[in-house]
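One protein chain is absent from this view; the other protein chains keep their places.
Entry: subunit A
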Amino acid sequence: MSNSRITMKRIFPLLLTLLLITDKLFAQASEQAVPMADKLREDGKIWVVVAVIAVVFAGIAVNMLRIDSKLRKIEKELNIK
């Protein structure tokens, strides 16, 4: 009886550490299972692409604002509101 209790006491911390380790391993495995472009963001040049898209949109925005102001001019000539 006392003998088995002593072995349990010895085994318990070992089991606990094993449990903790496997838990961490599972977490790592599930993180690695989903490939994301983390590297690209870390040291790649994704900012360049973002900048290019932003410049393209800036061009579109300027174009729309220009159309807007041209319409405003015509409206002034025709006295609309």
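Everything below uses one rule, namely that contacts are C-beta pairs under 8 Å (C-beta built on N, C-alpha and C of every residue); 3 or more make two chains touch, one makes a residue touch a chain; residues count from 1.
Everything that follows uses one rule, which is that contacts and distances are computed from a predicted model.
Hidden chain, UniProt protein name from the list "Septum site-determining protein MinD", "Cytochrome c assembly protein domain-containing protein", "Nickel import system permease protein NikB" or "Radical SAM core domain-containing protein": "Cytochrome c assembly protein domain-containing protein".
Summarising the interface, subunit A meets the missing chain with residues 31, 33-37, 41, 46-47, 49-50, 53-54, 57-58, 61, 64-65, 67-68, 71-72, 74-75, 78, 80-81.
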